[in-house]
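Every protein chain but one is kept in place in this view of the complex.
Chain naming follows the written order as A, B and C, and within any one chain the residues start at number 1.
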Amino acid sequence: MKPIRLGMVGGGQGAFIGEVHRFASRLDGHYDLVAGALSASPEKAKVSAEALNIARAYSSYDEMAQAEAARPDGIEAVAIVTPNHVHAGPAIAFLDAGIHVICDKPLTATLDEAKALEAAVERSKALFFLTHNYTGYPMVRQARELVETGALGKLRLVQVEYVQDWLTDPVERSGDNKQAEWRTDPARSGAGGSVGDIGTHAYNLAGFVSGLNVERLAADLDAFVDGRALDDNAHVLLRYEGGAKGMLWCSQVAPGNENGLKLRVFGDKGGLVWAQEDPNRLWFTPHGEATRLITRRGAAASAVADAVSRIPGGHPEGYLEGFANLYTGAALGIRAHQAGEPLPDLAQLVPGIEAGMAGMRFVAACVDSSRRDAAWVTP
Amino acid sequence: MKPIRLGMVGGGQGAFIGEVHRFASRLDGHYDLVAGALSASPEKAKVSAEALNIARAYSSYDEMAQAEAARPDGIEAVAIVTPNHVHAGPAIAFLDAGIHVICDKPLTATLDEAKALEAAVERSKALFFLTHNYTGYPMVRQARELVETGALGKLRLVQVEYVQDWLTDPVERSGDNKQAEWRTDPARSGAGGSVGDIGTHAYNLAGFVSGLNVERLAADLDAFVDGRALDDNAHVLLRYEGGAKGMLWCSQVAPGNENGLKLRVFGDKGGLVWAQEDPNRLWFTPHGEATRLITRRGAAASAVADAVSRIPGGHPEGYLEGFANLYTGAALGIRAHQAGEPLPDLAQLVPGIEAGMAGMRFVAACVDSSRRDAAWVTP
Amino acid sequence: MKPIRLGMVGGGQGAFIGEVHRFASRLDGHYDLVAGALSASPEKAKVSAEALNIARAYSSYDEMAQAEAARPDGIEAVAIVTPNHVHAGPAIAFLDAGIHVICDKPLTATLDEAKALEAAVERSKALFFLTHNYTGYPMVRQARELVETGALGKLRLVQVEYVQDWLTDPVERSGDNKQAEWRTDPARSGAGGSVGDIGTHAYNLAGFVSGLNVERLAADLDAFVDGRALDDNAHVLLRYEGGAKGMLWCSQVAPGNENGLKLRVFGDKGGLVWAQEDPNRLWFTPHGEATRLITRRGAAASAVADAVSRIPGGHPEGYLEGFANLYTGAALGIRAHQAGEPLPDLAQLVPGIEAGMAGMRFVAACVDSSRRDAAWVTP
Partner (left out) sequence: MKPIRLGMVGGGQGAFIGEVHRFASRLDGHYDLVAGALSASPEKAKVSAEALNIARAYSSYDEMAQAEAARPDGIEAVAIVTPNHVHAGPAIAFLDAGIHVICDKPLTATLDEAKALEAAVERSKALFFLTHNYTGYPMVRQARELVETGALGKLRLVQVEYVQDWLTDPVERSGDNKQAEWRTDPARSGAGGSVGDIGTHAYNLAGFVSGLNVERLAADLDAFVDGRALDDNAHVLLRYEGGAKGMLWCSQVAPGNENGLKLRVFGDKGGLVWAQEDPNRLWFTPHGEATRLITRRGAAASAVADAVSRIPGGHPEGYLEGFANLYTGAALGIRAHQAGEPLPDLAQLVPGIEAGMAGMRFVAACVDSSRRDAAWVTP
């Protein structure tokens, strides 16, 4: 398969997630990064592009969308890795220009932007992918499969948490932490702090694996750090369609936790546990039997997990590999789309606009519920 | 110290917790079990007493309380290990007879019984101990001390869970599981199922370590097994005095979980994690430093933990040892009380009537909140 | 079953293992400790006995053996918990007096003493038990059963290690560490330091589980602490009958290790792992399948493990419980012996003189091999 010509919006020097997208796009060799609007500052955009050996540098995404769409060798896809409030603008511009979009999460900063983007996806022939990257881990895929094939029986419980500690102190006021600055700023992040940044990942993962939709939720949000405008902790009760219940906890103020995303799902026939910091292992208990340790490419790994694995069991694959699985899924989707073929499974498994809208409704529901003293709200 | 003459109510053949109390009472050699009303059936009471080498067998606790109080060599203390609805009766009888009481949790089956027992404790000169045994683990004691001495700073979060799987199926209808039968029977257990049986432990542990009181809670209770009269799962949001927040999850229907009591506490200066199934280890993270693994009698164990340890680090002490720490604390308290001396620390650390009442209010609040769709309730 | 009247030699104030034996003897209620020669100092012997509520205090084991044998209510069994060089003397005295002996390991300080003791066991009608306590853990029993029933196929590898750090510094010269003093003193410990103290445990455990005998070994012993007379680390290659191979590592100078006894056994059909610091769990991998986590009283626990368990899965049992399993096995053996019945399984599983002699040969072989530059030696 020929590499896809890729552009990038955002991700200039000092950014975190842009670099992650570049790693992910390079790993399997399915993309060539040839154009970028890496920064709103023309100078920085140029310098960043040079440092990254990116051929064509733009200082605005609008200019880039038009110019690239006009070139015979223009980009086929674009990665959008800006802060949340600059997702909808470029995504719509590129979709409208017929260029496929790979967008970081959450979908947008506001529900209005999200709806506009949803409309753009609907009217565009181009594809839209959203990097809820944790769904890319092989053992997450197998967890989903276990649920789907009934190994857990009828689901009763979904417990998910995403716990960090990097906002324990008011680092957004330290002057040297750009990440903290925009992620705690409602104007750039939207209405959700931790719920938007990591709660949406947890929510998405729970839905991806369980296959269940949340009917109602009750949320208690806090900003434990004085003066912080957005929540840095959220406690959420979940009620799923069909009677399953759950809890979601996300926090950025829990010392000792780096990136503690953990999912536990229980049904009347079994249970499973998966933790992101130990991603190559999946714990599965058929009720009344010994717990099994399922490992990536180990004896009990399934074809679904195998399909997104690169190297043998015991050779850990990590965050970037999981992220790259979405990029590769998107690449396969793009090539199929260009060939007029149906999207292959690996492309269909990449979250898209639907997952993005669900995340936005989740954030809005959490904020709404919390303002009304944790009232039950439909997301 | 001479062994204390001990009696027991309940705990005949086939019982679980009675045997635990006997192990705990024997381990440190502070008790001689010399009298028992082990069963309501006179025949079974006699046979059980003989099998256990218990000198004096009674078929009713009332008879036992009176007879023992009248003997010069009568029991000094009694262990009450009956189902919940037979806690208040014997406890009051022995307290009124001036005999010290060591009672299993939860305090009683109903709030009314609890209040009657509370009154009995107040009017009696005898001591009352409640076996929230998880507070007896050395590393739990050190966790409490870490909070107390400010190592975690101002507390923000208390996450506690107690997860089992033994009621995943309707085993109470199998005909051969007495434990399941009475623990799922409102007449014998009270209004709470999992919240009463294990939720009270989790609630107690969280309060013991954090030193915080819950101001309000919102609970979502479920009986996932068809036809089960009491909850087998509870999701609870907690709001503590002073602004800390928390979550409590207890479940008896989560396959793969045997006795998963786990506590995590986070403040603005640090965090800690302790799990009952790995009880000799305590994880402590001073914010901004590497996580420390504190082990029982290891290099970083404190005097408080040392005081309830028996053997060197690396030689695991378990559930019975933790339980025995309460029995030993009670023994020291009883001897001090008999000598007219103030209760030593180890006795004061044993939960008593106050913890018992708090547990009863917790159960009532959970049930009340859940009936009102998880409304906020003051426990 | 009526409690067995027990005596104790050694174990006065400040001792470690004597206290462990007392805990173990009390836990299941099968013993009454009624006589003791707790110290060679008459004064200390008396004070220690009083503090422990032991009725009859002796200042010499010879006196005790004769006096107790002469009493109608004399002790039925004696626990010997002295330093190694005072094992043979009392063990022989009590065996010759017809009193059952429960002796701490290693068997004796010297091979000559061991042979004399072996002869005494042979000529006595009384029973002899050796507290290689790690064999008492339920999951160790199940590990042995897995091997025995062929679940691992033909054995190929036995890897065992026992690693501590308490002798990293020359604490035996600190003046306040009696344990370190005698355990590093050839006159009291015998020819082996770490190999005698903990290497024998590791060696015994490997043999207990694998059922294999070592044919030859090559050992490299070191005393890393300057001036230490006995080894504090040993590296040993093992060759088993039938072609299996193994490694044994014991160390008391490995910082970060408290009591790290760990056994791994592999055959052509499967493998198992057990670690003493996490004793309620056994990892079993049928080759080509997912690893199973077998837990004490969990879904996959066997009857053999169940027979030495007291409380439900997830309620950790520890070192003292495992130790107590030997005491209870011995008690059942003694009562059967007194009744003229064959020893029950639980008694037969307690290590005896044969295991003791094997341990002594192991120590001698290690020392011999190491002196000859790790030559192959038959133990």
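One rule holds in what follows: a residue touches a chain if its C-beta (ideal position, glycine included) is under 8 Å from a C-beta of that chain, and two chains touch if they have at least 3 such contacts.
Remember, predicted model here, so these are calculated numbers, not experimental data.
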Residue, one of C:198, C:273 or C:364, that touches the chain absent here: C:273
Residue in contact with the excluded chain [from A:258, A:341 or A:354]: A:258
Residue touching the undisplayed chain, where the options are A:76, A:113, A:197 or A:317: A:317
Touching the absent chain when the full complex is considered, from C:169, C:306 or C:341: C:169
Contact with the hidden chain (one of C:135, C:194, C:257 or C:309): C:257
Option from C:157, C:307 or C:336 whose C-beta touches the chain left out: C:157
Chain C, residues in touch with the chain not shown (by the definition above): 152, 156-157, 159, 165, 168-169, 218, 220, 222, 224, 233, 235, 237, 239, 245-247, 249, 251, 253-257, 264, 266-273, 283-288, 291, 373-374, 376
Contact footprint on chain B, counting only the chain that is left out: 284, 288-295, 298-300
Chain A residues that touch the omitted chain in the full complex: 2-3, 16, 19-20, 22-23, 26-29, 52-53, 164, 166, 257-260, 276-280, 295, 298, 310-321
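Here is the rule we use: only the chains that are shown with their structure count from here on.
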Chain B and chain C: spacing of chain centres that average the CA atoms, whole Å: 34
Centre-to-centre distance between chain C and chain A (centres being mean Cα positions), rounded to whole Å: 55
Distance between the centres, which are taken as Cα means, of chain B and chain A, whole angstrom: 43
Residues of chain C engaged with two or more neighbouring chains: 295, 298
